[in-house]
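What follows is a single structure, and I will ask about it in a moment.
All protein chains but one are shown in place.
Labels for the chains are A, B and C, by order of writing; each one numbers its residues from 1.
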């Protein structure tokens, strides 16, 4: 498994104590979209970043891409801290690519497939044969024969084909990492698997790393090596997919998994809306919606006060096993000597 | 799964004992918000209008004192004037003091309603404007009411019968009339209906606002008689814009999902249109009606001059050939002020019509 | 359902094979040309289905031809006041189809010459106005922040200025020439374009492909030139055609108010002279009717073309047909 060898190599992408704050509108308090995130991505690794809308996962992805400047903390790529001067940023963007959710929106309706794929080459000044590079990227993305697609406009393609064009446009620059924001959320179910298979294939063939931002835990199960669950600007649980998704420790992850249609047992439906990043509760940020605290199990474990008052530390970026930011999970783990941590 | 065996704690839909903070926040904001939010919005719009008014004063100063170089020369360019007379004029208009002082004087006076003295009429500009204002208000007010109503009605019909012959005819006629210069249409109407042409006798007076002899109700009828042709001209040229805006905004609304909801609820088509589609489509049109109101004062310059209507437009027309710069300047400020006022009214009205705005 | 997308594919679906055949040597340039040719052809195919737009275009071509050929059709000395061929204010006759003016010049000849000034002032003023509006709109839409606030504040303030009054004032305080008229119309009519272009720019900038272009490393110039401009061009094109017709009307108005260039003949100027020579009270409709009709026809023709262009390029605007 890729995760096992990850600590040996240095991380490709890393963030340290990353914070992103957006000013509040009309006198509202500022929104802390990303509130302290340490994250690492090894070369060739696929990490899924999972959370509800408004949890800051998209902002985190944008920050890692250099599209948003962090309020504090830093992003580093290949061991070097990200430099926000125009020239350095442009060079960075040759190595890291973005794939967005809505393939019909991420292609300019007035550009042909050829133009869309060649755009990156033109921005960065491609010395070689542009046509050949475009053709190769298109066939890598599964659009064969590529020449047949050159003069098509996005509206003449199906959703799956459009997403392949977007992926080809990212591949053409020979990146090391792809950040994909909900890459299959707006695709038809039967097409979804094909696009995910393509991401896996690219990892196997090109050693491409990927950070996949999604609300879909099934997607993480389908392709990711590691998963990080985000809640209100923090990663609350992370680790290998098998561990986190089959033995979730954090009540939030447990709740997310329990409401999936196929899940066994009684679903834990959290009430209310996903909370507002401009009012992060004190103590554990999840405590107001936490089913463990509400049912009194946290009280039994003697951590209820801690849950309400004591903030949790930022989870370390990379470790062998699963990580969880929860007082209750920590308290439960202590009596068990054979636990994976501590 | 560890949580699987325990019962679900927080169940919907009964609201649940654990209500999260933010949704309470939303409730609180919605309950206490609107009044203060609207007041803030009003304050913002008032401030904006004040800034615009100041900007108009700056512009008018800039236009009339600086661009022409020497305003007195510009004013007297069609007549032989001796250097002494010019010097006297300069003194009269305060052009011999430093520029910034002229500016502060001008603004100060303008804000107290003193817009200078007309070169041509030897009377205060503000007095001339006050005398002529009611006539313009009457003419343009009637015209705007008629053409807005006509435009809205025809626009709604057109959109509802989109693509049919009636719609094509409707928009075709409106576009044609829109392309016609108003002054020309006015002159033609005078030839045909006032001077009389062929079998058509002169039905309407050629110009002016009243014959001067009638009193009481007869006077009202007389003024109405004088108004027919100028109002007809303004309406003919002006209703197209309202029609087109109403038509396209209703067409936009017609594809909306909430209309499908309304039909699914069992509303008859006429009610769907009247209760849902038209009110929503009216929103952008309302702004336009107000902006038209602002525009029409200035837009009546030509029609008033063609029909010798004793309003502001006619006054402006008289000032142009001289050119009577203080009068033109004063009218410019008044016309721009009317625009600002109407925009302000539209802005203040809009949030009352559309709950999404200004909260 | 896919009804909205069902029209284009059959047409273009058939084009790619010849395209690849035409560019076997791998030239990106030939691909570009191929693409442009097909999109112009597609535009024309769709434009053709708008009957009113075709009438407008036909009328414009005819009027443009007349304007260009005016010296050939009626001789180049029609405008000359001295040595005019007829007597003052003659009624229509076989020699003077529309009679003569107060100097004895042929009104028919003047009418043909008037097309030149009307069209050229309309085109130039609209071009100036659209250029200013587009530039300001794109910059304000793209950069945002305090820059946009200031620029849009200025635009709003121009928007509340009564444009006709401002144009009249400019034409009054500046020297009387064709250029003054162009300038007066141009600088008073741009704010609408600026607002429209800014709104469109904001709409384009919120699309994910802009973020994709940023992530690809594209800078401000790249995004404005390659993404925003092509997407606002349809709007700008339609707006230009519509603005030309209003510029022509404004030009006529200024000339009618005696603020035009006194040395050239224009339709508005003819109307002014007709009025001053008492054509109204004496019922000389042949002096009065043709210039106004000409203005209306040209303005209508441009409006029809503009609406047709708009509904081809921007079918969602709801003005179709």
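Keep this in mind: contacts are C-beta pairs under 8 Å (C-beta built on N, C-alpha and C of every residue); 3 or more make two chains touch, one makes a residue touch a chain.
In this text, contacts and distances are computed from a predicted model.
**Student:** Tell me the UniProt protein name of the chain this structure doesn't show, selecting from "Cation:proton antiporter", "cytochrome-c oxidase", "NADH-quinone oxidoreductase subunit A" or "ABC transporter domain-containing protein".
**Tutor:** Of the names offered in "Cation:proton antiporter", "cytochrome-c oxidase", "NADH-quinone oxidoreductase subunit A" or "ABC transporter domain-containing protein", the absent chain's UniProt record gives "ABC transporter domain-containing protein".
**Student:** With respect to the chain omitted from the figure, which of A:30, A:109, A:145 or A:193 is a touching residue?
**Tutor:** Here the residue in touch with the unshown chain is A:193.
**Student:** Can you list where chain B touches the absent chain?
**Tutor:** On the side of chain B, residues 11-15, 23, 26-27, 30-31, 256-258, 260-268, 271, 276, 279-280, 283, 353-356 touch the unshown chain.
**Student:** Spell out, residue by residue, where the missing chain touches chain A.
**Tutor:** Within chain A, the residues that touch the unshown chain are 52-53, 158-161, 188-197, 200, 215, 217-218, 221-223, 241-242, 245-246, 255-257, 259-263, 267, 269-271, 273-274.
In the analysis below, only the chains that are shown with their structure count from here on.
**Student:** When the contacting C-beta pairs are counted for A-C and for B-C, which pair yields the higher total?
**Tutor:** When the contacts at A-C and B-C are counted, B-C has more.
**Student:** Taking the mean of the CA coordinates per chain, how far is chain A from chain C in Å?
**Tutor:** Computed value for the inter-centroid distance: 50 Å.
**Student:** When the C-alpha atoms of chain B and chain C are each averaged to a single point, how far apart are the two points in Å?
**Tutor:** A distance of 24 Å separates the two centres.
**Student:** Quick one: which residues in chain B touch 2 or more of the other chains?
**Tutor:** none
**Student:** Which residues, counting only chain B, touch chain C once they are in their complex?
**Tutor:** My answer: residues 51-52, 55-56, 59, 63-64, 67-68, 74, 163, 168, 172, 175-176, 178-181, 183-185, 187-188, 190-191, 195-197, 206, 244, 247-249, 251-252, 294-295, 297-299, 301-302, 316-317, 320-321, 323, 325, 328, 331-332, 335-336, 338-340, 343.
**Student:** What does chain C use to touch chain A in their complex?
**Tutor:** These residues of chain C touch chain A: 5, 8-9, 12-13, 15-16, 19-20, 26-28, 31, 34-35, 38, 207-209, 211-219, 222, 226-227, 230-231.
**Student:** Across the complex, what residues on chain C touch chain B?
**Tutor:** Contact set of chain C toward chain B: 52, 153, 156-157, 160-162, 164-166, 168-170, 172-174, 245, 249, 252-253, 256-259, 268, 271, 274-275, 280-281, 283, 285, 288-289, 291-292, 295-297, 299-300, 303-304, 307, 317-319, 321.
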